[in-house]
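Mind looking over this structure? Questions follow.
Every protein chain of the complex appears in place save one, which is left out.
After this line comes subunit A, so read on.
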Amino acid sequence: MWPFSKKKSLELPNFWWAYEEDFNEKLPESIHENTFVVLDTETTGFSLTKDRMLCIGALKLRDNTIVVKESFEVYIQQEHYDSESAEIHGILKHSKKSTISELEALKQFLEYAKNHILVGHHVIFDVNMMNAALKRNGLPKLKNKTLDTESLYIRTLLISSVVQKKERYALDDLAKKFSISRKDRHTALGDAFITAIAFLRTIEKLKPQKIKDLLR
């Protein structure tokens, strides 16, 4: 046994232990029994060290349904502030939206996400951003499995060397392809919603049998 692990882990707050506890339960095998947490974060920029999350939006997808009331949307108090990205997201430092501390936001998100699979467009970025925030607050990394809608979408396209595939597919490309309204682009929950619909339509095309077909 690592001599320091016990001492270190004692410092972790209760909500983290509850989150770890959730992972004792195995994920169901079939797609329909699984709950997917579709998330998107709005950040001040792309740097994992300098930039911060402004807002976390997420919703739960289970058996092809989204319960609106169960969606998750929190705004985070900011110290670091970048006026350029605020223009994109329309989140101003002193906007009227009520904000909570980063730690509180993380706590609420972990309680919300549990052990479910996280789905996002370029999900790795959101997860890294969240991990950086966890680290600042002295917490370990996220333990959830993840699915990226971009790579899933690419799997629906035909393989041919002549018809060039694009290198990257932005969320806008997917929204266009699946005729999803892009009205709420650049609000975390709005983007999460677009991602969720794109995810559903991609799944219908891929027709995976079991959850492990997706996670491969």
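Definition applied: contacts are C-beta pairs under 8 Å (C-beta built on N, C-alpha and C of every residue); 3 or more make two chains touch, one makes a residue touch a chain; residues count from 1.
One rule holds for everything that comes next: contacts and distances are computed from a predicted model.
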Identify the UniProt protein name of the omitted chain, choosing among "Putative thiamine transport system permease protein", "Formate dehydrogenase subunit alpha", "ABC transporter ATP-binding protein" or "CBS domain-containing protein".
"CBS domain-containing protein"
Out of A:30, A:64 or A:101, the sole contact with the unshown chain comes from A:64
Hey, which of A:26, A:168 or A:183 is the one touching the hidden chain?
A:183
Need a quick check: the contact residues on subunit A for the chain that isn't drawn.
57, 59, 64-69, 71, 73, 156-158, 160-164, 176-177, 179, 181, 183-184, 187, 189-190, 193, 197, 200-201, 204, 206-207
